[in-house]
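For this depiction, one protein chain was excluded, whereas all remaining protein chains were kept in their positions.
Right, subunit A next:
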Amino acid sequence: MDIYIKSSDAISAQLSFEKGLPEYFESGEESFYNCVKPEYKKYISPKLLRRMSPIIRNGVACSLSVLKQAGIEQPDAIVVGTALGCLRDTTSFLTQLIEEKEELPNPTHFIQSTHNTIAGQIALLLKCHNYNFTFSQMHNSFETALLDAQMLILDGKASNVLVGGVDEMSETTYDLIKGLDCYKGTKPGEGAGFFVLSREESVVKFEGVRIINSDKVDFEKELKDMGLELDEVDLVIGGNNQEDEAGYMDFCSVIGNKPYLWYKPFVGEYGTASSFAMWMACKVIEEQKVPECWMKNRIASEKYNKVLIYNKVGNEHSLMLMTKNKV
């Protein structure tokens, strides 16, 4: 059974929401990236909005946008990946616990500090009682959600699945993580990327996702297992943060000279950043063009029908493949 990506959207540090791949970058002079705020009131009533922290606003607005694009009111499943969940609410809740000597914590922050708040809020807004799941697997959180969505469709348990990845970055979190190895030399960021995966035919076909937790990856074997001939790949989107990043050299040596896009230097590193890459892939396949500012190696292609995404943070690797449907 084939799986298609019926709609996609991304809220990020760039002007991506409800748009195509931007042709220029918003300046990022801060020490970490925050999202460009969309007009939330277009999707969420002010009454509900006031209680939502930025990660919930981003997750909900992005979800409602893709559902609207796909013309779906109730998905058969809602699957969300988030590495660190609602950090601002968690920070407020814990700070209050300490300051108030474990008395009188603010109920809203407590209620909304759990990882599954975003998926829960989406379900509440849609009055959707269907399958609702949140995956938290650090830098493979989005990929795990995607794998679950894929299996739900392949097993015949769902026809349309809302799936996405969302994370947030605050001053407090930045202060805590800036010294960590996994974010060394990297500008942290945040974002939300959501998709409707469907059995119904559309332009972008979702071919699969591979999740690898290892210090060494046999790329040739992994790509072969995905049924992928390297010659057929038109475009690669890599999770590199810096020029010639050591961890990506092995991968680049296997794929050779292919058109190569990167995105983390412009949206930041976060646990579900690969959801932004998947949104990029959808846009490139749909529009058949790549704005120059996203190119890492300045190699262009005449067609963008098969896009491979590789992400790596520490020992967490993932490969995702999307193709243009022959319609």
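Keep in mind that, in the parts below, contacts are C-beta pairs under 8 Å (C-beta built on N, C-alpha and C of every residue); 3 or more make two chains touch, one makes a residue touch a chain; residues count from 1.
The working rule: contacts and distances are computed from a predicted model.
Engineer: Look at the options "Malonate decarboxylase acyl carrier protein", "Cytochrome b subunit of formate dehydrogenase", "Fe-S cluster assembly protein SufB" or "Phosphopantetheine-binding protein" and return the one that UniProt uses as the protein name of the missing chain.
Structural biologist: "Phosphopantetheine-binding protein"
Engineer: With the full complex in mind, choose from A:Ile111, A:Ile177, A:Met226 or A:Val254 the residue touching the hidden chain.
Structural biologist: Checking the options A:Ile111, A:Ile177, A:Met226 or A:Val254, the one contacting the hidden chain is A:Ile111.
Engineer: In the complete assembly, which of A:Lys19, A:Lys37 or A:Arg51 touches the absent chain?
Structural biologist: Considering the complete complex, A:Arg51 is the one touching the chain left out.
Engineer: In terms of residues, what is the contact footprint of the unshown chain on subunit A?
Structural biologist: Against the missing chain, subunit A presents residues 46-47, 49-51, 100, 104-108, 111.
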